[in-house]
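Worksheet: the structure to be examined is printed underneath.
Left out: one protein chain. Kept in place: all the others.
Chain naming follows the written order as A and B, and within any one chain the residues start at number 1.
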Amino acid sequence: MITHDELIKLTRLAKLSLDGEDTDALVADITSILEFANTVSEAVVDMPKEEDSNGAYNLREDVVEPSSPIEDILLNAAEKQDTYFVARKKGGTGA
Amino acid sequence: MMTIKEIRKRLDGGEMSCRELTTAYLDAVKRDNPALNAYILLTEEEALRVADAVDARRAKGEMLSPLEGVPFALKDCVTTKGIATTCASKMLADYIPFFDAFIWEKLREQNAVMIGKGNMDEFAMGSTGETSYFGPASNPHNLDYVPGGSSSGVAAAVAGGLAVFGIGSDTGGSVRIPAAFCGLVGLKPTYGAVSRRGVIAYGSSLDQIGPIAACAEDAALVFDAINAKDPGDMTSVGSEPVTPKLTGSVAGMKIGMAKEFFEVMSPPVREAIERSVKLFEKMGAEIVSLDFPMLRYTLSTYYIIACAEAASNLGKFDGLRYGYRTDAAADLDDFICRTRTEGFGQEVRRRILLGTYVLSAGYYDAYYNKAQQLRRAIKGEFAKMFKECDLLLGPTVATTALKKGSGLTPVEMYQTDICTSSVNLAGLPAVSVPCGFDEKGLPIGLQLVGPHFKEDRVLSAALAFERETAGEYLRASGMGVKL
Partner (left out) sequence: MFEMVIGLETHVELSTKTKIFCSCTTQFGGEPNTHCCPICTGQPGTLPVLNKKAVEYAITAGLALGCRINRHSVMARKHYVYPDLSKAYQISQYELPLCEGGKVTLSNGREIRITRIHIEEDAGKLVHQGNMALIDYNRGGVPLIEIVTEPDFRSAEEATEYLEKLQTILRAVKVSDCRMQEGSMRCDVNLSVRRKGETAFGIRSEVKNLNSFTSVAQAIGYEFERHVDILQAGGTVEQETRHFNAEDGTTTSLRDKENADDYRYFPDPDIIEILVPEEVLHRLEAELPELPDAKFDRYVKELGIPEDDAKMLTKYRPVSEYFERASEGVTQPKTVASFIITQMFAQIQTEAEREHWNPDTTAEQLRELVRLLESGKISRNVAKRVFTSMLETGKGAHDFLSEDDLAGFDPSQLTSLCQKAIDENPKTVSDYKNGKEKAIKALVGAVMRATKGRADALAAEAELKRLIDQ
């Protein structure tokens, strides 16, 4: 139900890598899961969207609260410069 | 295995100090956790600090809150400021949150004593606890078996006497399944009753935090401690306290049973459920037979919605702001893809792929949209059933605990959630209560489902059942703390 090409496309969309993956096994895996998921196609339902949905207007007031200390914001970032997070355009490495 | 009432008696009666109690639990964890792997992290310093604060309050004769000084385990998907929160993933193995989850704030207000962070399936994706990056937890009733997932660690901790209660999360059964496999009471509250703020999301429209405890009254006490409305979670509505409303009676109640569940139950589970039904009748309940034809679509509907939301929720893990990052990459895109592939385990990657697929152009209507329609239909069937009964009764899981490393295929594994996931789709409250053992001595769970915000009703029925069976099924594992 899923081809190699579709798997490559799907993997790219999901921002995953196929490096080191057994793609045949993964194709089989995903195919069987999609077959399982596809049982929804057998169901005959015509449920309109609820008219009286459970919406609300419990919104936040526009009042400024202190932001987090910069040390906290950057606490878990492996790479930073000054108070920036850093993304490497070429050859990103674990810092 | 101790109940909160027993702990209360000892602390309030001055039999022992909170430090002594906490130390006893910490010692037991150090001794038994290598076998159970219930805890990913032991929070000893935090536990002793709180214990001393409790003792100071006791010394001054202050009124203690219901959970004050009670040792508990917190599932590691709940963020705790300054304390590692990993979701049992390599991706977050070193992650230190700088903010607290709402429930952690509530439990700290009560001075409950956190012993440690509970093991779990990675990002709560699993039904056995085996997808954890830190290895599977064991079932205290038989170490060769899984405790059930995804809240595997907190269930193993409570059943193994390493905590008095646990806080789990339940997206498709992750509180109730391990409660059933470990012979405990697990409550999945109504969606919105407990704030999700600070709970690392799996399926946001399904996730709900709930207690795993030794008995129904304990579950009620813990639920009452955490069920306030939180302005920080737009889906939070809170709930009334249930403890004062526990009647412990089912007399005059109509309890519905959907025929479809009988088709999936294994023989020992079926036997235990049928025996339990007779007990409910004996206690004065009327049993009503119902139809739940949508049951056959609930699993696929659940997995489509949960995985779509999960794929979306997990997109943020790109290694830039926090979390694991890859060692070498050609460019930024490659960096992100490798980081995610190396940082997530296989099951998580699988569900991200499924979730991405069902939302993608060309497949959205056939999968995601159809699943949403089915979800509304399933809600509709529950509403119909609750016109004819006050509670629904069935098994929590069709089988007892699986053996570790059983090598099930993903789709076989997903079947574990057949009885529980529909409840999440409808956002209903449900409790799993122990109702028997199989021939190997592994516990069996009975599930009671109520209408929205009728936690008091499901817990009252659970309490009635416990009393009727005189706690026969709340058998301790023999492990853990001995006071």
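Basically, a contact is a pair of C-beta atoms (placed from the backbone, for glycine too) under 8 Å apart; a residue touches a chain by one contact, two chains touch by 3 or more.
Keep in mind the model is a prediction, meaning the values are calculated, not measured.
The missing chain, though absent from the view, touches A, B when the full complex is examined. Considering the full assembly, B:308 is the residue among B:308, B:425 or B:474 that touches the omitted chain. Only one of the listed residues, B:75, B:197, B:338 or B:404, touches the absent chain: B:197. Interface residues of subunit B facing the missing partner chain: 77-79, 85, 87, 92, 95, 97-99, 101, 196-201, 203-205, 231-235, 308-309, 312, 315-318, 320-322, 332, 336, 356, 359-361, 364, 368.
Subunit A residues in contact with the hidden partner, per the touch definition given at the top, are 13, 15, 53-65, 67-68, 70, 73-74, 81-91.
Rule of thumb we're sticking to: only the chains that are shown with their structure count from here on.
Centroid to centroid, with C-alpha atoms defining each point, subunit A and subunit B lie 24 Å apart. Residue ranges of subunit B in contact with subunit A, taken from their complex: 94-96, 98-99, 231, 234, 294, 296-297, 299-301, 303-304, 311, 315, 318-323, 325-338, 340-341, 344, 349-350, 352-354, 356-358, 360, 366-367, 370-371, 373-374, 376-377, 380, 409-411, 414. By the touch rule above, subunit A contacts subunit B in their complex via residues 2, 10-17, 19-21, 29-30, 32-34, 36-43, 45-47, 49-50, 56, 58, 60, 68, 72-73, 75-79, 85-95.
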